[in-house]
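Dumping the structure here so I can ask a few things about it.
Of the protein chains in this complex, one is absent; all others appear in place.
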Amino acid sequence: MIDRLSLLQKLGVYAATFVFLLFLLMPFIEMLRVSLRPMSHLMTADFTWWSEDFSLQAYRDMWVTVPLLGRYIFNSIFIAVSVTAITMVVVIPAAYAYARLEFPFKALSLGGFLAVNMFTGAVLLIPLYRVLRSLGMLNTYWAMIVPGVAFLIPTGIWLLRSYLEKIPRELEEAAFVDGASRLYTLRRVVIPLAVPGLIVVGTAVFIGAYAQQFLFAITFNNVREIQPLPAGLFEFIGYQDTTWNEMMAAALTGVLPVMLLFLFLQKYLVAGLTAGAVKE
Amino acid sequence: MIDRLSLLQKLGVYAATFVFLLFLLMPFIEMLRVSLRPMSHLMTADFTWWSEDFSLQAYRDMWVTVPLLGRYIFNSIFIAVSVTAITMVVVIPAAYAYARLEFPFKALSLGGFLAVNMFTGAVLLIPLYRVLRSLGMLNTYWAMIVPGVAFLIPTGIWLLRSYLEKIPRELEEAAFVDGASRLYTLRRVVIPLAVPGLIVVGTAVFIGAYAQQFLFAITFNNVREIQPLPAGLFEFIGYQDTTWNEMMAAALTGVLPVMLLFLFLQKYLVAGLTAGAVKE
Amino acid sequence: MATLDLQTITKSFGSASVLTGIDLAIRDKEFVVFVGPSGCGKSTLLRIIAGLEAATTGRILIEGVDVSMAAPVDRGIAMVFQSYALYPHLSVYENIAFPLRVAKLPEAEVKAKVGRAADILQLNDKLGLKPGQLSGGQRQRVAIGRSIVRNPKVFLFDEPLSNLDAALRGEMRVELSALQRQLDATMVYVTHDQIEAMTMAHRIVVLNKGRIEQFGTPMELYHHPATKFVATFIGQPNMNLIPATVVDTGAEGLTVDLPGGTRMTLPVDASAARKGDAVEVGIRPENLTLGQGVSMRLRVLERLGGTAIAYGQMEDGLKLCAALHGDAAVHEGEAVGLTFASADAHVFDATGQVMRRQQAPARAA
Partner (left out) sequence: MATLDLQTITKSFGSASVLTGIDLAIRDKEFVVFVGPSGCGKSTLLRIIAGLEAATTGRILIEGVDVSMAAPVDRGIAMVFQSYALYPHLSVYENIAFPLRVAKLPEAEVKAKVGRAADILQLNDKLGLKPGQLSGGQRQRVAIGRSIVRNPKVFLFDEPLSNLDAALRGEMRVELSALQRQLDATMVYVTHDQIEAMTMAHRIVVLNKGRIEQFGTPMELYHHPATKFVATFIGQPNMNLIPATVVDTGAEGLTVDLPGGTRMTLPVDASAARKGDAVEVGIRPENLTLGQGVSMRLRVLERLGGTAIAYGQMEDGLKLCAALHGDAAVHEGEAVGLTFASADAHVFDATGQVMRRQQAPARAA
């Protein structure tokens, strides 16, 4: 379809896109600006895009202010990776079952998954605390991994299912006629074809795991050594003042390795996001 | 495809499904159990499915312990509904643009949306605080609505886009040939056909809005009257002891109206979840 | 290689009945085509034979052995799917080898069997390619290759040519006929295209609404259709049906009045007919010639070189079609008289059953 836009309309579209993205990215830009300025200048209210006092000093000082920072970054990534790995192991067969098999309470449980997500944030923290305590998992990595897995499984099933449904049914029937079992078909036919979808869902789960760990960490863990970064950032809040600039620098640094990974996966992500049904 | 399972295998499948659901539902069951028992019996460690001392006493007492409880429940639903409404107004045209139009940075910004979600939880709270403060939104409903909208727009676009892509392109081309503009087509052709998808995405956004409000409420708001339920629950934590049973009863009660709505929408949700491409 | 017997197969989905009491005996080395309009149950029947769906009742026997409850691989069948169902991530070699990999055959044996299949199908130089790099006809051959490596007793084809364009379809039809002779195998082939059925089958099963309308050789179906449905389904353009009234019955046939007043005596078995009955006279377009008989107004004339297809309407609105000589001096818009030999007529009673023709080509094709 051709959209013939005048030059003015085109400019309008670009401007609107720009404002929209700016709105979404505002907090990041603010983070970056704060991290680059010395503490003493932070409270001046004037907003400028570029200032002459920008420096990387905070990126050096932060390792001193919070000595365990490196450990926190590692913990964050370790927890997110563990949650993602465990979640995917459960999600792949479950999503396949939801995509292909008929079983009792299928639609109801799929809807129920959505309901579980409603409680993610807060309401469930207290009962979860009780469950984790009785399992003896408080103050261990498990305290941050198990709830993450539990909450991300429904989302993962939900997302992956739609990718698996795009794989033509005849491919599986052909394997079945040739004597392949469900598991053999899943392993040799379905999973290889679902790789773009698996990458997208894996990424989404990872992001979810990263975002959720803060709440679980402050609620279920008080051991410093296994604290993830978002919780560790609170150490920048001192008795007398808070080194905002170092905190922002630490937050950006912690996310950097993950961002690089995404950049590396970008090609596959785009392929997965734009994938239609598998063509032969 | 026929799966011939022996009786034993069938029992196995049912048992596995049951255990899996139980694992997911465990925290809810725990909540319900606690809410039904008197405080004095809560600390006995024995776990029983049914106990003779179950009563609805906590569901009566909670309104006295926390007088603003009704207000909190209203606030929760009001905030979630507002976030959903504003988000959908932005998401529908944006998702349509991502599904159908070509524009610069399309794939990149779609990937960027995923990255934004990574920060949902914690890292962004502090810069968000600064942004909201400078906009004068702290301690208003906006403090809980605006961040919710900002974080849910990417997810909404992501989810709705795949529904809109399933609408056959020829339907829009036919409208275009007949002289309809993009907006007329969106209004008269695309949106009516995307209703099942809109209901699913709307529900997902509502759930997200409900789950997120806790964090925004405790961070950006300290006015009691506009506090949402998850934050209000903390009032059950008294100076001397915490009335766990009333807290759980309040949490369940607050979610009840929403659950009833979902039950009412269930038919449409299932239709949306299982919808393939629109058939003529 | 094998006989295939279906005994009172029925299939229902919930309260919807898809197949009602299918009985069929397919001979060894026979090429049988299931044909019928969409929704007639032909694909479901094939999937039941394959073991992809379970029959609600009834038995399936291959070489006399009841396989109703057996898994597809244990039935000794192979199936070629409409979409070919090739694995896009595997090479042609691995696609053909897939059933052998499932069966965990040693590499040397796999190589030998794939090589033999590739020889038969002229795919030797394509073994390293992915299906996406092949043309439609080549994909079709790979799908057939995958089906022959296991040496199945019965081959099942589910509309294998429907994704090819017209020219290639004609070519593959010939290839499949030749392959069937080469493999000397029993084949069951599903199509909605009566031309495929007529050109390829030894015997044709015409299905309609889950029932077998007729089972016979192509020429039997063409010259002796058992019902009005078969008569209009087989043959292109479709047979004309002209309503008529019985005025007399006798040993020499049925005497009827056609619209417009022509009276003809048609040589059919009229024993069940009564004076005054409403019947339909069926006459194929290729048996209509210019002359005194019924009259129609010519709407469209399609000139195809050797022949010209004339489409028109009788006075009462009934549509007629005639295949005339290419040089027929008729013009669109004018009234045309058409006649036919009484021996070419088919007669159907009010329930759509045929009255047996007395004079007609022999039953053998």
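Note that the chains take the letters A, B and C in the order they are written out, and that residue 1 is the start of every chain.
Here is the rule we go by: a contact is a pair of C-beta atoms (placed from the backbone, for glycine too) under 8 Å apart; a residue touches a chain by one contact, two chains touch by 3 or more.
Model, not experiment: these values are computed from the prediction.
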item	value
Per the touch definition above, residue among B:L138, B:L171 or B:I218 touching the missing chain	B:L171
Candidate in contact with the missing chain, chosen from B:V90, B:A180, B:I199 or B:I218	B:A180
Contact partner of the left-out chain, one of C:P88, C:P237, C:G337 or C:G352	C:P237
Among C:D28, C:E252, C:E286 or C:D349, residue touching the chain not depicted	C:E286
Which residue of B:V81, B:A107, B:V189 or B:I218 touches the chain not shown here	B:V189
Hidden partner interface residues of chain C, rising order	37-38, 165-167, 170, 173-174, 177-178, 181, 192-195, 198-200, 218-219, 222, 233, 235-238, 286, 299-300, 302-306, 309, 311, 332, 365
Sites on chain B contacted by the missing partner chain, in the whole complex	168, 170-171, 173-180, 184, 188-189, 192-193, 278-280
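What we mean here is this: only the chains that are shown with their structure count from here on.
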item	value
For chain A, residues that touch 2 or more chains besides their own	173, 176
Interface hub residues of chain C, defined as touching at least two other chains	51-52, 71
